[in-house]
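To start, the structure itself, in C-alpha cells.
Yeah, one chain of the complex is gone here, protein chain that is, but the others are all in their spots.
Moving on, here comes subunit A:
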Amino acid sequence: MQHQPPHILGKGVFKAALSLTLPIAMGYVPVGMAYGVLAGKAGLSAVNVLLMSVLVYAGSAQLVAVGLFASGAALASIVATTFAVNLRHVLFAAAMSPLLRGWRKRELAAFAFELTDESFALHAARFGRGDRDKGLTLTINVLAQASWVGGTALGLLVGDVMGDGRAFALDFALPGMFLALLAGQLAGPSQVAAAVAGAGLSLGAAALGITGYGALAAGLAGAACGFGVEKWMMRKPV
C-alpha cells in the first residue's frame, strides 16, 4: 500500500504515540512526583518506591498504600485496600474487551498491565473514531507509564528539599485525584446515590472509630445502594 496512515510506519508510531500521550503525561508527572515525595517520607526505600510505580502503576492505590505504609498497616490490609481501590478497573477492562476482539492473549495480557483510568479514556476515544492500531496502542501505554515512573523518580530526587510537602499541597494530590475520578463516574442519579451513600457510610464509620476496612465496606455497601436505586427507578412507571 502506498498511502498508509503515518502511524503504521515504524518511526511515525512513536511520534504519534508521543503526541497522544502528552496530555496524560502532563497529569502523571506531577502526581507521580507527589507520590515519589510522599513514599520516600513514608520510609520506603527508593528501590521499593520505584518498584511500586513499575509493577503496580495505579496512582490512587499507590498514594493510599503510602499512607498505610506510613501508619504501619499490615500487609493483608494494604493488599485488600489496593484491590478495592482498583476494582473499578474491572469495569474498564470489561468495557475494553469487545474493542480488543481479535487480539492475541499475550497482547491482551500486555495491554491489561498498563490499563489505567487515563489510558482507558484515551483508547476508548481513539477506538471510537476508528483508530485501533495495535502498535500505537501499546506504545502509548508504555510512554504513559514511563512518565509515571519518571515523575516518581523526580519526586524521590526533590523529596529532601520539599520537606513534608504541605507547603506545596502534596497532601491534596490524592483527594484531588479521587475527586476528578469521581466526577467522571457520576452519570445518572443511581451513580450519585452510590457516591452519597458511600461517602455517608464512610463518614459514619470514621466517626465510630472504624478505620482501615471501614471505607472499603462503606464503598461496597454504597454500591449496593446505587444498584438498588437503579432497580427502583427502572420499575417506576415514567
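Going forward, a residue touches a chain if its C-beta (ideal position, glycine included) is under 8 Å from a C-beta of that chain, and two chains touch if they have at least 3 such contacts; residues count from 1.
Here, contacts and distances are computed from a predicted model.
Chemist: Out of "TIGR03915 family putative DNA repair protein", "ABC transporter substrate-binding protein", "Branched-chain amino acid transport protein (AzlD)" or "4-carboxymuconolactone decarboxylase", which one is the UniProt protein name for the chain not included here?
Modeler: The correct option from "TIGR03915 family putative DNA repair protein", "ABC transporter substrate-binding protein", "Branched-chain amino acid transport protein (AzlD)" or "4-carboxymuconolactone decarboxylase" is "Branched-chain amino acid transport protein (AzlD)", the UniProt name of the unshown chain.
Chemist: Using the touch definition from the top, which of A:Gly10, A:Gly72 or A:Gly130 touches the missing chain?
Modeler: A:Gly72
Chemist: Using the touch rule from the top, list residues of subunit A that touch the missing partner.
Modeler: 23, 26-27, 30-31, 43-45, 47-48, 51-52, 55-58, 60-61, 64-65, 69, 72, 75, 78-79, 82-94, 96-97, 100-101, 105, 108-109, 111-113, 115, 117-118, 166-186, 190-192, 194-203, 206-207, 215-216, 218-227, 230
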